[in-house]
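A protein chain is absent from this complex, but the other protein chains hold their places.
All chains are identified by letter, namely A and B, in their written order; residue positions are counted from 1 within each chain.
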Amino acid sequence: MQVSATLSPPMSPGDRRPARLSRVGVVALVLLTALFSIGVLALMLGITAVSAEEVLRIVFTDGGERVPRIVIWEVRLPRFLLGALAGAALAVAGAMLQDALNNELAEPGLLGVSTGASLIVAVVVIFNIAVPFGMLPVLALIGGLAVGGVILLATRITRDPVRMILIGAALGALFSALITAVIVLGSPDEIRVLYSYLVGSLIGRDWDDVRLALPWIAAALPIALCFGRPLNLLQLGDDMAEGLGLPVFRTRTLIFTVAIALQAAVVAVAGPIGFIALLAPHMVRGLLATTDARQVLPISALVGAVLLTSADLLARELFSPAELPVGLITIGIGSPIALFLLRRLFIRRTA
Amino acid sequence: MTTLSTPALAAQQLGVGYLERAVIERLSLEIAHGGITALVGPNGSGKSTLLKTLARLLKPSAGTVLLDGKAIHTLSTTEIARQMAILPQGPSAPHGVTVRELVEQGRYAHVGALRMLKHQDHEAITRALELTDMTAFSHRALDSLSGGERQRAWIALTLAQDTPILLLDEPTTFLDIGHQLEVLELVEQLNRERGMTILLVLHDLNQAARYADRMIVLNGGQIRADGAPSEILTPDLLADVFGVRVNIVTDPATGTPVCLPYGVAGRKAATTEAAISEPMAFTMQSVSAAPIHA
Partner (left out) sequence: MATFDTVHESANIIPDVRPFAVRRFPLFLALSLGVIALLIVLHIAVGTLDFSPVQIVKALVDQAEDPLHRQVVWGLRLPRALVAIVAGAMLGLAGAILQTVTRNPLAEPGLMGVSSGGVLAIVIYIVFGAGVSADSGLILPLVGLIGGMTAATLTYLLSYSNGTDPIRLVLTGVLVAGMCSAFTSLLLLWADDYQVQRIIRWTVGSTSGRVWVHWETLYPIALIAIPIGLVSAGLANVLQLGDSVARGIGQRVELARLFLLFAASLLTAGAVAVVGAVGFIGLIGPHMARRIVGGDVRRLFPMSVILTAALLIGSDILARTLTIGWIGIITGLDIPDTAGLPVGAVTALLGAPFFLVLLLRRKHAL
């Protein structure tokens, strides 16, 4: 819509689109600055504390002392980058699912999609299946798509957003039960690792994990951003969208596939980190005062990155030197907000 | 090739059903270019189902729908959307969307997912807003408008689609009488001034008789009467289809027929004396039984 504003003749007074466009720019700039600051902070803090100057020198030049250089390049930087990537991917996936299902509460976690992906990873870990490098996201994608397929079929049964979440929650419960059934067979060590993984964690993630997730996210993110206009149509409801010329079921299937691919890449490396996908798009819609998916999608990516990296910073430093899985932070903060969104959804439903 | 004799929209031996229950069976119908046709019928008669099937929102289990002589299932969604617009019942928009933003979505079939809006798109949008008298509301949020204004905004959305055919599913539901007439006057204007072919589902028989050139009365998924309102609206038909006893008079102001219901008639199925007392008992039973087995 920002594009059209520049082309259309000036309309009646109160045309607020040009203002909106500049708001998008300002918000994007602020978010990028925030992300950069969190990045510097994430590289500074830790057992080996490094000053901000030193951090910049180490990252942007060949200089710096040896130990901080190794700590930053081998431990902190990949972890931060992975957090930013994962956050962006989750947020965009959430924004897509929310619009595609026309459902404020749609989120890979609440829909059971991430649980499906996690089941595959749990099976791989417990049964010590040798998976070639790079295949884990593919497997996670298959698990996620299995649940996504059921949700898609369910869209033909009910279009009530609340019922849809109920179905997703039930699917999630089903897959959690299956995960537990698999986990029982593991050794205590495997169980502990898996449980921490199932909350979602970035502890000890390195360049290998970045390499695993990056191609997926780099490929799927631009595709995701192309779905802005179809998503806007889907917000109007299935019948309306179909009437306006959008092949609804086919488009929704495509959107699901892209969103679940983004999600699966994250699940494969960091586990099903909850609520980023739910919260980021809502924050963006509030910030930009629009539901236009063409603006919400890219800004969501930035907000998601900021949210997840700052949550991970918190998870690292809160009980330092002990590190928490970042999923615990996002659940702790996200659940109450989800309750609030739920309340709002019900108020609108009765209105 | 399309000629004037080709109907704008036609159904051939149409069958539609939800699950195993057939709602419409072997129904054939032709809608000519350029008229206002009203679909009326009692609850559950299949009028909304028929409209949705004609708009390819529902898939028929049998038969075909022809849009301008071409089978609708051979056309792409975009091709159909350039020919025919539909406003479903009770549409809902996301929070905070402005009227113009909403109406812009109507250009999807013309611009696709990625292309920008061009000059002719903006013209179509502006025209749609003007026709519906919504220009002044362009940048108001949809949820801040009254029911009638909101409905006009939705109609503007379908007009921005720039189609010769427009389908409306109960466009007057939940509106007060003033807004109802406002919407119907708009429909009439679109037909008279722009020659649009309009097919709409209406609940109110008198409004249908007043604004439509042709009325199609549905009952049990079948067409029970079809023609000009003044020809088909008879006390017998209404007793048969709606189970009401009516007087039909002519409105001195418009010359259209007006039904004045004055009592309930036995429905066709319940004409025998023995069955007269049954319907009451039957409804009581179904009320108490339905939720338990639901």
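We take it that a contact is a pair of C-beta atoms (placed from the backbone, for glycine too) under 8 Å apart; a residue touches a chain by one contact, two chains touch by 3 or more.
Just so we're clear, the structure is a prediction, and the values are computed from it rather than from any experiment.
In the complete assembly, the contact with the undisplayed chain comes from A:173, out of A:26, A:70, A:173 or A:318.
For the options A:153, A:226, A:289 or A:318, the residue in contact with the chain missing from this view is A:153. The chain not shown here touches chain A at positions 105, 109-110, 126-129, 150, 153-154, 157-158, 162-163, 165-167, 169-174, 176-178, 180-181, 183-185, 188-189, 191-192, 195-196, 198-199, 274, 324-325, 327-328, 331-332, 335, 338-339, 342-343, 346.
Operating definition for what follows: only the chains that are shown with their structure count from here on.
Distance between chain A and chain B, defined via averaged C-alpha coordinates, is recorded as 42 Å. On the side of chain A, the complex with chain B involves touching residues 1, 3-4, 7-9, 11-12, 14-16, 226-230, 232-233, 235-240, 242-247, 289-292, 348.
Those residues of chain B whose C-beta lies close enough to touch chain A in the complex are 52, 55-57, 76-78, 80-82, 85-88, 91-97, 100-102, 104-106, 108-109, 111-114, 116-119, 121-122, 135-136, 138-140, 157-158, 161.
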